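Just one protein chain is left out here, and the rest sit where they should.
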Amino acid sequence: MRKSKHIAAIALVASFGLIAAACGSDAKTSNTAAPSTTTGGTMAATTTPGTTGGTTGGTMVKGLKLGIAFDTGGRGDGTFNDSAGRGADKVKSTLGATVDELEATTADDRQPNLTTLTGNGDNPIIAVGFAFGDALAKVAAANPTTDYACVDGYYDNATPNVAFLSFAAEQGSYLVGAAAALKSKTHHIGFIGGQEIDLIKTFEAGYIAGAKSIDPTIKIESQYLGAAGDNNAWTSPDKAKEIANGWYKAGADIIYTAAGGSGAGTIAAAVESNAWAIGVDSDQYLSAKPDEQKHILTSMIKRVDSAVFEISKDFASGTFKGGVHVYDLKTDGVGYSTSGGYLDDVKDKLDAIKADIISGKIVVPTKVA
Amino acid sequence: MTGDALAVELKGIEKRFPGVIANHDVNLKVRAGTIHAIVGENGAGKSTLMKTLYGMHQPEAGTIIVDGVQHVFRSPSDAIAAGIGMVHQHFMLADNFTVLENIILGAEPATRGVISFSTARTKIEALMDSSGTHVNLDAPTSDLGVGQRQRVEILKVLYRGARILILDEPTAVLVPQEVDELFSNLHRLVADGATIIFISHKLDEVLTVSDDITVIRAGTTVAEVKPDEVSRLQLAELMVGSELPSPHGRTSTVGTDVRLEVRNLSVAGPGDKRLLDDVSFVIREGEVLGVAGVEGNGQFELCEAILGQVHPIHGTVLIAGDDVTSTAPHFRLVNGLSYIPFDRHREGLLLDAPLWENTLLGRDADEKFLRGPFINAAATRADCREVIAAFDVRTPSEVVPAYALSGGNQQKLLVGRELSSHPRVLVAAHPTRGVDIGAQAAIWEKLRLARDQGLAVLLISADLEELIGLSDNIVVMFDGRINARLTPAEATPELLGTYMTGGLQEIAS
Partner (left out) sequence: MSTPEPSTMPLSTATEGIMNPGTNDSIWTRLVRPTSGQSVLITLASSVAAVFIAMIIAGLLLLVTGKNPIDAYGKMLHAGLTPVKLVEAMQRATPLIIAAVAVAIGFKMNLFNIGVEGQFLIGMFFAAVVGAKVHMAAPLHVTFVIIIAMIAGAAWSGIAAYLKVKKGVNEVIATIMLNSIALSVIDWLFTSYFRYQSSASLDVKSKPLPKTAWMPVLFTVTSKTGRSTQHQTLTSFVLIALLVVVLFWLVVYKSKFGFRLRASGYNAVAARTAGISSSRMIVVAMLMSGAVAGLAGLPYLLGESHAYGPSRPDGYGFNGIAVALLGRNHPAGIIAAAFLWGFLDSVSAPLQIAKLPQSIVLVLKAIILITVVIVNEVVGRRVAKRTADRTAAQLALPTAAVAA
């Protein structure tokens, strides 16, 4: 009987694991509703990033059906995916579109989800995350009459119905790095990354370069939450909190975290240690609780929401263009937030740096030196 | 005290399990203040009947009368309330409690939730004096031997106020001296007014200790006799319903070739202790060497060392003259060694597997069961059917799982498996333990037949009668050593009992 108890126990644990996973994913969907609606209004409708320009002419497509394919994690991370979600919400409210959202639970869901959206008649379809590359290549090639966009993604020899929404995250990170160096009293700051992948390394590279440009001797801690491919890295706030608390104790006073939902851990640590956290992708001040807001110095903003909205609008007005769309400081595709007003004293300096980046005077590295 | 008042009367008890009638038309009269033995083969329905009396299940028909009052027992607590207590065959004690805690467990004298240990102690000490059943109340239960554990169980039952005690096979686990002590305690209890119902299939004990004997066969009571009215053989025949063979009466078939030789064999134990200490003997073809001893005195280690399951720190094992000391168990098994293990469930059988896979176990190196790398299922099943037929295994077919068979039939299958590979040496540990008399006789017969054909047998048994009856020579093991060597003619249960408990033989061999 002992063994059968064993097995029953394992089955129980496995089942509860699955149920917990199910609850987790639902919880995420529900608790994002608030930030996405409140921030909708604050999004600068005037930002017109991308190479397509701000064309508003042409006939708008009636009954626009936008498909959004999130990668694993999906809405509720407070950062990247939520930003894309806000873009979709705006498409819905402004352009009167219907929006179909699919979230991948495993890597094997990516291609079927794109296929399903395609079959459902959604057009355009936006894949949120670079990992959709392989899947998108196959689905887009098979459906030339549907237009696709991929946030952060790129692959060679793409068909003309695919737009790549590419963000110069290193530029925004350079600015928040400079802000951190300007505001740090201990000359000691930190960076926490999610998966150790090239995308996140551009955040780290920009941040370090920006900080060093202000204070060449500043001490910068850096750590990743998981190896490349370790999807838990995006959903481990406990891990981020532990690292952040350690650094705060060791004397760091500002930590920038580019790790999706894990970033909440850094904010919690900042509250406990009465230090600063820097948010990522979305303006995390806006979705934070009041006690947390006092500890969010700024956020590196990656305007995935604008990109999603613009590409949808282009499609609606018949001006969709494939190829790479770059979102950088010049087009306000990336930037930093000033919510809370904690950067008011250094804003002039930051804006000067921003101007230098835009003019090409400063070239921000994408790899850590 | 012995009068004609009935402590327990059962009338027309019938108990059915799905597909089986375990008891039918059972009538039992137990006189107050007597020791009443219930004898029968395993499977005859003794345990079922006692479970009925103790309220562990409800009969389909019949009445239970205790001290003249008719009862319906819905649970053991009803039976306890009526003054019935049961000492199970398997002790149910919490090892990490003291004796005192175990005795009062479930019936703690408490005032407002606080256990009064002193009240309990006073009461138990009085019980110990009146019953002559003594045990150290403060000892941790894990330190107790089997005999002491049994005393704790008896005290537990008495503590709950039982005046009618059911003892299920109480002597199965005791050495002869402990049995004597138990019996004298039982007599004191009876003298004190208690009534004992004593379940056993050891007929000598039954004849010695009981006032009345009821025989159960095939689920029903077939006879009630007095011990001075019947002989042992008559009683046995009442139990099985026909005439019986005995282990005695045969001529020696000991040959000259040495089949198994063990020289100065020692097995290390924890610390400096040796579990097996300098053991030497030879067994020739056609010879049965009996090993007597209280369990845990090195018999298991001896078997393990002969089989190659443990590495001896010293000594040699030779099978038919070949030194196999450094070979793997499998090598020895395919080279003429067979083994009937101590515990058939634990070491011998795949209970969930069908019988034909059970008979294959350990014999799968034999080409006749194989077709290339695959098992030849047809041949294996045919072979199993042969074992079933030859060893009279009662089963509908060879595909039923082993757990479905009764203990005796499982054992016959096991013995059949081990003998059908035609071994040269058989190590047989308790070959008939826990099997009914019919199966026991069959197994004895088969062992004797194999021995006649030259098989050398190392027979380890707690059944002294079996040991004396089957062996050509007997050694007694105590504390890992052989401390006596004798012939069956010299061996009496009393003498063996003395050696088994550490008494030394005066003449060294």
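The first chain written gets the first letter, and so on, giving A and B; residue counts start at 1 in each chain.
The working rule: contacts are C-beta pairs under 8 Å (C-beta built on N, C-alpha and C of every residue); 3 or more make two chains touch, one makes a residue touch a chain.
For clarity, every value in this text was computed on a predicted model and none was experimentally measured.
The missing chain, though absent from the display, is touched by one residue of B:Pro109, B:Gly407, B:Gly454 or B:Gly503; that residue is B:Gly407.
Screening A:Thr106, A:Thr217 or A:Ser359 for touch with the missing chain picks out A:Thr106. Summary of contacts with the chain left out: across B:Gly33, B:Pro227, B:Gly362 or B:Gly497, the touching residue is B:Gly362.
Screening B:Ile65, B:Ala223, B:Leu370 or B:Leu495 for touch with the missing chain picks out B:Leu370. Where chain B meets the missing chain, the touching residues are 17-22, 41-48, 89-91, 146, 149, 169, 172-173, 217-219, 239-245, 295-296, 299-301, 304, 307, 309-310, 328-334, 339, 341-343, 345-354, 357, 360-362, 364, 370, 373-375, 392, 394-396, 399-401, 403-408, 410, 430, 433-434, 436-439, 441-442, 445, 462. Residues 1, 3-4, 6-8, 10-12, 14-19, 21-23, 25-26, 100-103, 105-109, 112-113, 115-121, 123, 130-131, 133-134, 138-139, 142-143, 145-146, 152-156, 195-199, 226-231 are the ones on chain A that touch the missing chain.
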